[in-house]
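Showing chain A:
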Amino acid sequence: MIEITATSPLHHFPGGIHPPEQKALANQTPIQRLPLAPMLYIPLRQHSGPAGELCVQVGDHVLKGQALTQPGVDNGLPVHASTSGTIVAIQDHPLNHPSGFSGPTAYLQPDGAEQWIERQPIDDLSRLSHREILMHLQLMGIAGLGGAGFPTARKVAGAQGIDLLIINGVECEPYIVADDRLMREHAAEIVRGSQLLQTITAAKQVVIAVEDNKPEAIAAFETVLAADANVTNTMILRVVPTRYPSGGEKQLIQVLTGLQVPADQLPADIGILVQNVGTAFAVARAIDHGEPLIERVVTITGQALSKPGTAWIPLGTPIDHILSVSGFQPANKQRVIIGGPMMGYTIASLQVPVIKTTNCILAPSAKELAPPEHEMACIRCGACEQVCPASLLPQQLQWLAKAKDYDGLKQHHLADCIECGACAYVCPSEIPLVQYYRQAKAEIREQLIEQQKSEIARQRFEARQARLEREKEERLEKHRKAAEARKAAQAARADSGEEDPVKAALARVKAKKAAQQAAEPASESTDAPADDKKAQVAAAVARAKARKAEREAALAQADDQQKADDDKKAQVAAAVARAKARKAERDAAAQQEKQEDGESS
Partner candidate 1 sequence: MSFFIASSPHNHQKRTTSRLMQLVLLAMVPGVLAQFYFFGWGIVWQLLIAGFTAVCAESLCLIARERSPLRGLQDYSALVTAALLAVSIPPLAPWWVIVIGTIFAIVVVKHLFGGIGHNIFNPAMAAYVLLLISFPVQMTSWLPPVTLSGESIGWWDSLRLILVQYTSAGYSVDQVRAVATGQLFDAVVMATPLDQIKTDLAQGLTLSESLSKPIFGAFAGHGWLWVNVAYLFGGLMLLQQRIIQWHIPAALLGALAVAAIIGSLAAPDALPGLNIHLFSGGTMLAAFFIATDPVSAATSNRGKLIYAALVGVLIYVIRSFGGYPDAIAFAVLLANLCVPVIDQYTRPTAYGQAGGQR
Partner candidate 2 sequence: MLKSMRKNGLILGGFAVVATALVVTTQVLTADRIAEQQRNELMRTLNELIPPALHDNDLYRDCALIQAPEALGLAEQPVYRSRLASEPNALAIRTTAPDGYSGAIHLLVAVNLQGQIKGVRVLQHRETPGLGDKIEVQRDDWILSFNGERVRTENDARWRVRRDGGMFDQFTGATITPRAVIAAVQRTAWYAQNNMDSLFAAPANCIGEPLANDPLGREEQPYEY
């Protein structure tokens, strides 16, 4: 049983760093509302887990808060229209993802009316079953707003009857102040959300953790908590010292309780659940107001912006819209980072939208965050080891990753790396350590998938072999039976003694027929008549020829640009051949159809 009091000692996690905080850039102004973007790009998948099933069509008019997807068979997390307007397209669009890939996205053209769909708040939690409450959270599209965006309903479902609910307001990464501002301005709602989460999880105690570099947020909470005598029994505020990455789930648990989450377990397994303050806020909105997750606070910061600050951004708002209203002055080789400088990722296109997990848009000038220099050789100085919050051996991991020794990486607990970037931050040789780890992790994951696939392939191969073997045996068995029948016939003939030519001939025919039937699996032989076959083959051959001609033509084109005429000729030839082929095909098809008609009639 974990019990935390306002005076129980705080603990330490190993390592950690103190990068320049840079928070004053954006946390001085209240959370704004920016003008609505002309087009919202709402990716159908904005969290970790499967996407929901699309339930709107192009051309549909949707209302603010209307679900665009529903959980479906994969039990995905829905996304909602962030404002009212028209769905003008559903197509691939650059994703808010470090890979720069595109993915299915709903294009929502706002009509400016901000017309809400009918909201269904829950007045009394106790009227609903636990399952219904979780269903409501899922339908409201609530995902963890702190990090990876894990669906909150599922996280909560796995954490029933826990000892401790930690509301994470640490926000340790430099620059990011979204939670800071939210805590300052909406402390009461966060506390309300925390209470709701406590009720849902039946947690015995709630601790709100805030880093000591956010005095205003601390003061706001203190005021709220002091005003409500009910909560003070089970809910306390703990101020933790500023050190990166104390906001990491595992590190925060260690700081508050001194416990470590065992490597292959979840915090819930040791009776702890951690939720971000933003999530608590979203839960409060979803339950008390029936509002789905359609907007969030985003930090807009960096010295390449003339108007940094924080803002409520409707999900799907493209980054370039936000940047342009914030006075973006890009330089050459400009970096735009989603997230903070320690763990954020650069994006390759400004078209990417804000999604549920986007807490910060950072557009630094080259001066404030110098671009990485050339990677130099590791001199085994051990600085990385000193700062690793997971007590790993970053430099050893780096050698192993470079050597692609994945077994060695597993032995050195690469999986426990939280990619906080502290090691790379202090590395004097500027080795992008985290990048090596990510690639190695991806490779290990890939190998695991491949291994599973190969196991399936093996089973299927073996099943097929077995089936073929079985079929062969069955065939042989039929042969044997046919032969026996023939023998019996002969024997019968012999037995009859006299030479009855008619009978004998009949028997012979019968035996032959039996043998034939046995030899040819009757079901398989659906031989088309000869002319049909011929046509088919002709068509196929023609097609193959056409393709060959086409290929050659293409080759010629590639090989020799100058021979444009020849090229054209070839193309024409190819086209002709293609046309012929198609005709032949059609003929064949028609013939076949006829044939089939004939057969069926």
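We adopt the following convention: contacts are C-beta pairs under 8 Å (C-beta built on N, C-alpha and C of every residue); 3 or more make two chains touch, one makes a residue touch a chain; residues count from 1.
Inclusion criterion for the candidates: all candidates are chains of the complex that A comes from, given by their letters.
If you're wondering where the values come from, they're calculated on a predicted model, not measured in any experiment.
Only one entry among 1 or 2 touches chain A in this complex, and that entry is 1. For chain A in complex with candidate 1, the residues that touch the partner chain are 13-14, 17, 19-20, 100, 174, 250, 254, 259-263, 265, 269-271, 330-337, 339, 341-349, 362, 364, 369-374, 376-382, 385-386, 389-393, 395, 412-413, 416, 419, 421-422, 424-430, 432, 434-435, 438.
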